[in-house]
Every structure is written in structure tokens, then in C-alpha cells.
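All protein chains but one are shown at their positions in the complex.
Right after this comes chain A.
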Amino acid sequence: MPAVQETVERVKRIDVDQYRYGFETLIDSEKAPKGLSEEIVKFISQKKNDPAWMLQWRLEAYRRWLTMTEPTWARVEYPKIDFQDIYYYAAPKPKKAVSSLDEIDPEILKTYEKLGIPLREVAMLEGIEPKVGEEDPARRKIAVDAVFDSVSVATTFKAELKKAGVIFMPISEAIREHPELVQKYLGSVVPTSDNFYATLNSAVFSDGSFVYVPPGVRCPMELSTYFRINERNTGQFERTLIIADKGSYVSYLEGCTAPQRDENQLHAAVVELVALDDAEIKYSTVQNWYPGNSEGKGGIYNFVTKRGDCRGAHSKISWTQVETGSAITWKYPSCILRGDNSRGEFYSIAISNGFQQVDSGTKMIHLGKNTSSRIISKGIAAGKSQNTYRGLVTAHRKATGARNFTACDSLLIGDKCGAHTVPYIEAKNSSATFEHEATTSKISEDVLFYCIQRGLSQEEAVGLVVNGFVKDVLQQLPMEFAVEAQKLISISLEGSVG
């Protein structure tokens, strides 16, 4: 069955109010008291068995956070968040060190099974036709680190990765086991003082993933983290740190879901990537947090800081994101192109429907010589949503020969939504070459009628046109994610026409 039709089949089964991942898992959990104070920061630090330096780091961040105010420049609107009305830590009980999957609460394993996350080793991916010339994806392995509320519950394929010298583990473990690496790199891309939400995250982050790929190693499998918010009123503050040492390569995937809740939940993550000389990091996200119901009630506030540092010469960082969920998205995965001849890429599909608000884009900061960057952004707005692309491309005085190409395309479905493009371009030397292209279009009645006259239903027609619109970006995703993303896109647009 062609993918388009399959997506439509799925769409038919899913009402706009029936978020597929909206179930709740009934497990005992251990929570810190509501609100934030030095005591809570210490509580979290103690729960994580932090060494003393880590606690110090958190407390400094917390004190700094107290002096900061929330950013208001994004084109999003929401009632003021009461930061004392949030649980900053929730862990599934009983909390003990898990050394194998058998020790994990079977309810949690069931949750991941429902979500289709392969925690059992040898992840068999079903139903994907291999492309000619590529290895059979069914035999490809994906190592998964699953984060449930605040705690990392399982990391698969640890042994096999270890053989290759790749470290892939929850960051709380890395802090204890590889303090030299964590101390060297944590906060080196997104400093604790960076912005309101990143600083908050630095104080209270409870888990996330840590990856280190040693020099010259090509990571033997895709690495993946799956985030799940389960508890009511909890924030999720994960922290991810990926270091690709000289000449190494790693591809990392991230997926997220949450149960349906009437109240808004806060997600404030920080992701830091460091690529040394000749190293390459490919980071892909499929974000599908609960977007709220059809009246705009509930949903996740997704306030995320993601930044990569092309620290070495000839290094490369590539961000690919498919953003379909969250009530509010505030996210700008960026690249600091520090090393000479380094390259940054940003490929984005941001879809908003219902009352969703998206303010997302990227920053390409050219510091080294002959650095290049490429931005391909596809925004799709439907329903009563607002979808903004905000991007900064800047070349430092010494960044001679910097090159950027940006293409921002927006597609409107219906007449109650909005698409906005806010590009900032700064060239501080005359040898920089920046190109910017932007288009905004509407799915025209004529195009839909053409498809329908050929036998497609209205939904199939919209799915077909949208999948064509985002094709350039979908091609950047690892294949198994691309299939999932294509389905997600159609599901997200359910109820957007007619």
C-alpha cells in the first residue's frame, strides 16, 4: 500500500482529539515536593548520586536563574507559568539501579511497547521496504535510551557499543563514571547562563543521554533516545550531551510523547553537541508531544535549547527535525561554525494545527574560515495555529568565505492560520555569501479538486500535497524515521480541511 494511502487509513481511525500516545501508565512514582528551591535542587542532586562538583554546578545555575526573566520575544502567547506549581522530579518506583531489562517495571516496558519503541534487544523493524543498494533495515540495529518522566529506564545494546568504544548511557551515570569528559564538555556549548530555560534545566535536569564517540570511530548503529512524560504536573528537563571526537561519526535520533492532560506541562531540555576535527554528528528529532485538544486546552510547552559546536576543522553538524506536537514550541537548534571549513545544516518540518503555536528556526554562527551552512525549513500551518520561522545567519569579521543558503517555505491550509518568516542576516565581512529564499503558499482548491477528480478523497489529496511539500526534508531523515514521520504528518493534519 502506498504510504499516502496508509497514512490516510490511519488518519481515519484517529480523531483530532484522540492523540494516539495519550494514554497514561499507572505506576507508583516518587516525586519531589512541588516547586523549586535550593532544597529541591539538592534533593534532585542527591537522588542522582551527583558528585559534589555537580551539585555546585546546579546550585550556581539555580542562583543565576533566580535573577533571570522569561524571554518574551517569541511570537507565542500563553498564560504566565507558575514555576512553583510544577514537580521538578518524578521517578518510577521502586527506584533502584537497573542492570537489565528484566528489572524494569513491566508496566513501563508495556508503555514503550505501545509506543512502538524497541527496548528488547535486536530491534526488528517491520514493514519497511529496503531501498535498492542499501542494507536490509530489518537487520539494522538501533540502540535506545528510554527516559520515563525524569529517569532513564533502559539503555539497550550497551555491550556492543562498548566494544566499539562508544559510550552511550544516561547522563546521570556518565557524571559518575566519566566525570573528566562530562566536566570538560557539559555547559561548553550552552553555558549555564545561556537563557532562562537552559539555566533552569542546568539546575534541575534529572536525566538524559550521554554519547561519546572516540577518535576515528564510526558508531556502528543509530543511537536513539525516547522521552516520555507520564506524571501529572511534572516538568521534564532532560539534558543530552554528544561528543564526536576527531574523525568520528554518529547519528542520533530522538522521539517524544506524553499523555493527554488538561493542564499544560513544561518541557525544557538542553542538547549540546560537540564535533571535533573531521567529525560528523547527525541529530534527528521527531517531536510529537501532546498538542492540546481541539479547543486548545492542555498540551506541552516545549521550550528547548539545542546547539551544536563544530569545534574542529572540517567538522559537520546536521539537525533534522519533524515537529508536529506540543501546544507551544520554542526551539532553535543551532550551529556554531568555529572550526575552519566546518559545515552546519538544519532541515525542518514544523506542522501546526488546532491552536498550536510554533516559533522555531535555527542560528548559523559562522566564526571559522570557509564555513558553510544550509537551512531548509518547511512550515505547515492549519486550523487556527500560528507558525513562525525565526532564523539567524551571521558571519564574524574573521569568517572569510562564509557561505549560507536558506530556503523557507510555508504552506497554509485553510484561512484561520498564520505563517510568519523572521530571518536575521548579519555579515561582518565582505567575503560572505548569504542567499535567502522564502515562499508562502496556500493549498489551492484547484490542486485539491484536481486530485479528487482523479479519485482521491479530500484527506488523501491533502496528504499527497503536503508530503510533496516536505519531501526534501523527509529525505534527510534515517529511513525508519522517515516512514514514521510521513505517517505522523498526515495524522497531525487530520481535520485541517473541510
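Observations
Everything below uses one rule, namely that contacts are C-beta pairs under 8 Å (C-beta built on N, C-alpha and C of every residue); 3 or more make two chains touch, one makes a residue touch a chain; residues count from 1.
Methods note: contacts and distances are computed from a predicted model.
Between the names "Putative phosphonate transport system ATP-binding protein", "Fe-S cluster assembly ATPase SufC", "Probable septum site-determining protein MinC" or "TRAP transporter small permease protein", the one given in UniProt for the chain missing from this structure view is "Fe-S cluster assembly ATPase SufC".
Interface note for the absent chain: among A:Leu66, A:Ala438 or A:Ile452, the touching residue is A:Ile452. Note that of A:Ile44, A:Val470 or A:Leu493, the residue touching the chain absent from this view is A:Val470. Listed here are the chain A residues that touch the chain not shown: 1-2, 4-5, 444-447, 449-457, 460, 464-465, 467-472.
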